[in-house]
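All protein chains but one are shown at their positions in the complex.
Then we have subunit A:
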Amino acid sequence: MSAPTEDEVPNPLEAEGSSEAPSNAVHIAPKKKEPPPESPESIRLRSLVIASFWAIIILVGLPIWWRTTTIYRASLPMDQMMEWADGKACRPVFPLRISIEAESLQDHEAQHLLRTTQHALDDLNEFSAHHLRLQLSQPANASISITGLSAGVAEEEEVALTIRLLPGTTTQADLQAYSPILDIYYTPNQIPSSSSSASSLANYIANTLRGLFAEEQAMIAYLLSTSSAPPERSPKALSPDVAESLAKWTTRSMKYSRTYHITFSLFTPTATPSSWDIEAALEEHMKPLLASFSEISNFTIDTQVQLYATPGVSGNVLKKEDLSGFINAAEWPLSPSIGGAPTVNFILYVGDMEVEGGGKSWLIPQWGGVVIQSDMSDLRPAMLIFSNQLMSLLGAPEAGSLPLRLMTLVRVRSLGLLLKASGTMGSLARLTLNLPSISIPRSVADGVYTTISHLRKACDGLGGKEGLENARIAEEAAEKAFFEKSMVAMVYFPDEHKVAVYLPLLGPVGVPLVMGVLKEFKAWRKRRRESRLVS
């Protein structure tokens, strides 16, 4: 009741303010009683209270907040990952061993021929990653190495090609179709004398070999040039034609997998024919080819018959641009197989259609092939086309005998997988650096270590089947780590969101805390000034 109202207090102020000069206004203050001086104990107590509050906040609150809101980021071997991505960790080299069987030649003659041929080869080859090395095949009774190469290793490593030197009437080369053997016939006068440094036979062998492996070399060079490897690794610029055909090759071939699933489908626009003799045709034309692939990939096969299937385009002559729409994806039951294996689709369509220009079959990159045939009594032509399409879908080179093509496929696939896994490592490293707010679970780190160890093994054993297997494991682990679910599904909290959550608590709590410190600090300064004045 007796407390002064707000109106009463400022009244004297106004009176004074209006009568006195404005410059004095600062000094105007209500006359008030000074509170009794505080005891030093209470001042100390108050400072201790404030200090303890702040201590709890800093020592307990902040760590808890930090622990509960921090995102788990497993540490990744960034340097190693970037090294792999930049191609510094591995220098892909393919030393191909080529064995020469020359039973008709004298020992020193053969050795001399080997040396001159190797010289000629080295002169021709300017691409260091792909290297052909010759060796003399060991006779069955010889126990010591007769070549200058380390024979112990050579025994373990596979021989890419065996050259059989046979005396003949004309010089000619003959590549055997079903085994990696090259027969070279020579005329007796071509045997180099030990004094001459070059011979026509050596040059002939070198040129033949070079021709055989030209496509593989180009493939490897192309893979290296499209990767992020240092430019000196892919020395020669590929000619535009070759580069274009190789670009088509990469877009055409399917991703490497240990198992492929092949679906053979008979599509017919009417109700006939409702059956086909596919089992026998597969047994005769497809199974042998697939068996020869068994060391690279396995295959599972299924077949189906689909009636009343209309293609996505109409007309009897299909234009080039129609071909992509021929597969009626909405209606034809070609759903991808379940399970891990990618599906290769081969479609036999019953009809009289023709592609512009006369063809009756075409290949759909990374998907499969289509053959149009009106007569179902003989499936052989269709099966042969499918075999060819399968070879090119799997990425095998076009020239050469089957064993050579398969071996080339192993080497090219290993390199491709190696480069892909390395690239994925680099992407993962960059992703980790660029997005500091995503979590990196332990499984990703494990995947990265698996990838790197298998990449190392693959790089050391490049060219063999071991290398392919290791590269495949590395690539799988890399993809799995990169597409880790909990990492990709990044929890995104915008800043406004955070403010909205924190502010209701931190605002009302923080203001008294900060004001308490400020006030105490001011009072402390004032006391010090006063004590200095007194002294």
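By our rule, contacts are C-beta pairs under 8 Å (C-beta built on N, C-alpha and C of every residue); 3 or more make two chains touch, one makes a residue touch a chain; residues count from 1.
Criterion: contacts and distances are computed from a predicted model.
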item	value
Options "Ribophorin II C-terminal domain-containing protein", "Phosphatidylinositol glycan anchor biosynthesis class U protein", "Translation initiation factor eIF2B subunit epsilon" or "GPI transamidase-like protein component Gpi16": UniProt name of the undisplayed chain	"GPI transamidase-like protein component Gpi16"
Which of A:S274, A:S324 or A:S374 contacts the chain that the document leaves out	A:S274
Residue touching the undisplayed chain, where the options are A:S199, A:T263 or A:S422	A:T263
Touch with the omitted chain, as defined above, among A:A173, A:L307, A:L323 or A:L402	A:L307
Residue among A:P95, A:G168 or A:G516 touching the omitted chain	A:G516
Residues belonging to subunit A that touch the chain removed from view	3, 9-10, 13, 17, 22-23, 25-26, 28-30, 32-35, 38, 42, 46, 49-50, 53, 263, 271-272, 274-275, 278-279, 300-309, 331, 333, 335, 337-339, 500-501, 504-505, 507-509, 512-513, 516, 520
